[in-house]
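Notes to accompany the following structure.
All protein chains but one are shown in place.
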Amino acid sequence: MLNILKPFSTWIIIAAIAAALPLIFESSFALTLLSKMGVLIIFTVAYNMLLGQGGMLSFGHAIYFGLAGYASIHILNGIGEETLPYFPTVLFPLIGAIVGLFFGSIVGYVSTRRAGTAFAMISLGFCEMVTAMTLIFVIFFNGEDGIQTDRMVGPEPFGVSFGPQIEVYYLILFWVLLTVALMYIITKTPFGRMSNAVRDNPERAAFIGYSVRRVRWQAFALSSMFAGAAGSLHAINYEHIGFESVSVVQSGAVLFMAFIGGAGHFLGPIIGAIGLTYLDSTLADITEAWLLYLGLTFSGIVMFAPGGLAGLIVMHGPIARTNKNLLFSLIKPYLLAIGSVITGLLGLIGIIEMLYFRSLISKGEGEIIIFWTEFNANGILSWLIFIGLILLGIFLSKRTFPVAKESWDNAISVVKTEISNE
Amino acid sequence: MSNSLKLTNVSKSFGEAKIIKNLNLDIKKNERHAIIGPNGAGKSTLFHLISGHYKLTSGKITLNGDVINNLEPHQINRKGLARSFQVTNIFPKMSVYENIRCGILWSLDFKYSIIKLVNKNKELNKKTNVILQEVNLQHCAHLPAGLLSYADQRALEIGITIAGGADTLMLDEPTAGMSNSETERAVNLIKQISENRTLVVVEHDMGVVFDLADRISVLVYGEIIATDTPNNIRKNKAVQAAYLGTEEH
Partner (left out) sequence: MDVILFTVFNGLLYGMLLFMLSSGLTLIFGMMGVLNFAHASFFMLGAYFAYQISKYIGFVPALFIAPLIVAVCGAMVEKYALRRVHKFGHVAELLFTFGLFYIIEELVQMVWGKVPVGYHVPEFLDFTLFSMSGMGYQAYAMFTLLVSIAIFFALFSVLTKTRAGLIIQAALTHPEIVSSLGHNVPRVFMAVFGLGCALAGLAGVLAGNTLGTEPSMALSLGPIVFVVIVVGGLGSLKGALVASILIGVLQTTAISLDLSINSLIETLGFAVDLESLWHILIDLTISQVAPILPYLLLVVMLIVRPRGLFGNRDV
């Protein structure tokens, strides 16, 4: 019995931890946050079927997420008004999946002729078109207000009404586990492998018998399908859907999560979805400049670590497997490099916060609290401190970064010779 | 012997420039056929035409009797023609093993399946190992292909090319940029894999060409000026004048 479960042990452990989380974090804020994370994990992993697995950068994937959400809300309302027959709430993501698959197949068919920048541009065009439609076809989308619903409709099987947030959390958790497992399995199928192959080298993929366009189209449609499932859950979770859920802003958010987390690895988008959702709900209250930090982080990742956070971790995989001591020897140079970056960042954050403070919050009063310390935004001294920190950070980075990089290069070359000697 | 690949009155123009002019070429089944010619003769263009990368301006190409010149590259590949490229053309981020395995997928009728698992299929993985052995890359099967040495990458490319079980192979400069020992290894590999297959090869290294080919076609400015056995090609005056004389080997 236990032997059968063994290959699934990781999954079971993760599922158990996720199921226990509401018992640890009891506040309603935590529960709302966890639910939101779940929805966005599905959406981000689905999005990464395009970006990471298939090599297609889309600025319009919220279309399928949002339209599925609208459809779900209308059907919920229809059931509530008894104009539609009852459909179990548990299975609503299926409706979303069908909606996503339907629109994804159509849009995918016309836009997957090419990948790369042209594809990205077209996806943006589609996204703008759908966003404009939500404001025009008021009968379906209800303009800027969006639509409300009540998720407590129909009978309550086993006493589950999906009224309390905790029940919705477990509904979302169930679908997260199911869809993420499915999407993981898909990466192990012939289609999943060819999706990678087309991403790496479309010309070669054609000469091993595969239609590049067909592979991309299928990836697009499947990815839209899972995005649709996420959209349904989003609608049930908030009992509301608005035009922003189909917009470029939502599409950009999922891109940020997938890319910062690491598009090249299956776990990357999950890390990104959890991390950014958490920061979004906590930092947005603390600082006005949250979006600026997000943009800077994203651009920084594009410039210096295109594999995202997961990429940074994965690139140490070979070292960890062959020689653990080598990995430990990296810790010191890494800590020094990270330390110097943090020094510079502290300065940068201080400057940004003071600038925001001066322009948006108060022109007269100068007291601002940054890092639990009071600074005077109008006083020359606080500016000097932060500028000094930035300069110090740059100065230290110039020394510590080459050392860190050299240590890594050393380690990886040792690993390479060890592998080829085997 | 029957024809494997037959080109009839094939022409290709890019705008005003006529790169391939009324070209006729018969490649027999299971022969090793080399195409040589000076730079800019149109050898790569010819390859691209046969493999469906470019569309013909006029003419006809048949593979085992079927017209293929109006098909897409992937359709031509499914008819039994596989090719390698002048520039190394592999899937650099995927492992060597995965590279080969992808090359096999279509021939085992996996199509675009999203329900079968590649790791669970015995036949697929057995065949992958056989081909890995054939191109001698078992030792680095699980390294990302992009990390291999140049010669190993070329070997891998040949592996991908033969993986699908095509009976006609086209290799575009398979030994370009290799050292002498690497070239020797590559030639042996090509000889071995082209047994019971039709091989069309473009190559600059005359040693390789005369060692490998059963017949040689000489392409000069988009026209074939001679097709014959290596010995006769050596003696052919027109070939010496047009090609061998200017580029001594």
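By written order: A and B. Residues from 1 in each chain.
The definition used in the following text is that a residue touches a chain if its C-beta (ideal position, glycine included) is under 8 Å from a C-beta of that chain, and two chains touch if they have at least 3 such contacts.
Bear in mind the structure is a predicted one, so any value in this text is a computation, not a measurement.
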{"item": "Omitted chain's touching partners, listed by label", "value": "A"}
{"item": "Residue among A:136, A:185 or A:369 that touches the chain left out of view", "value": "A:136"}
{"item": "Options A:12, A:91, A:181 or A:291, residue touching the unrepresented chain", "value": "A:291"}
{"item": "Touching the absent chain when the full complex is considered, from A:12, A:302 or A:391", "value": "A:302"}
{"item": "Contacting the left-out chain in the complete assembly, out of A:49, A:120 or A:326", "value": "A:120"}
{"item": "Option from A:255, A:271, A:309 or A:411 whose C-beta touches the chain left out", "value": "A:255"}
{"item": "Footprint left on chain A by the chain that the document does not show", "value": "55, 57, 59, 110-111, 113-114, 116-118, 120-122, 124-126, 128-129, 132-133, 135-139, 248, 252, 255, 259, 289, 291-292, 294-296, 298-299, 302-303, 306, 352, 355-356, 359-360"}
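Heads up, the rule we're going with is that only the chains that are shown with their structure count from here on.
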{"item": "Between chain B and chain A, distance of the C-alpha-averaged centres to the nearest whole Å", "value": "43"}
{"item": "Chain A residues within the chain B interface of the complex", "value": "185-186, 188-194, 196-197, 199-201, 203-212, 214-215, 218, 222, 264, 416, 419-420, 422"}
{"item": "Chain B residues within the chain A interface of the complex", "value": "51, 53, 72-74, 77-78, 82-83, 85, 89-94, 98, 101-103, 105-107, 110-119, 139-140, 143, 147, 160-161, 163-164"}
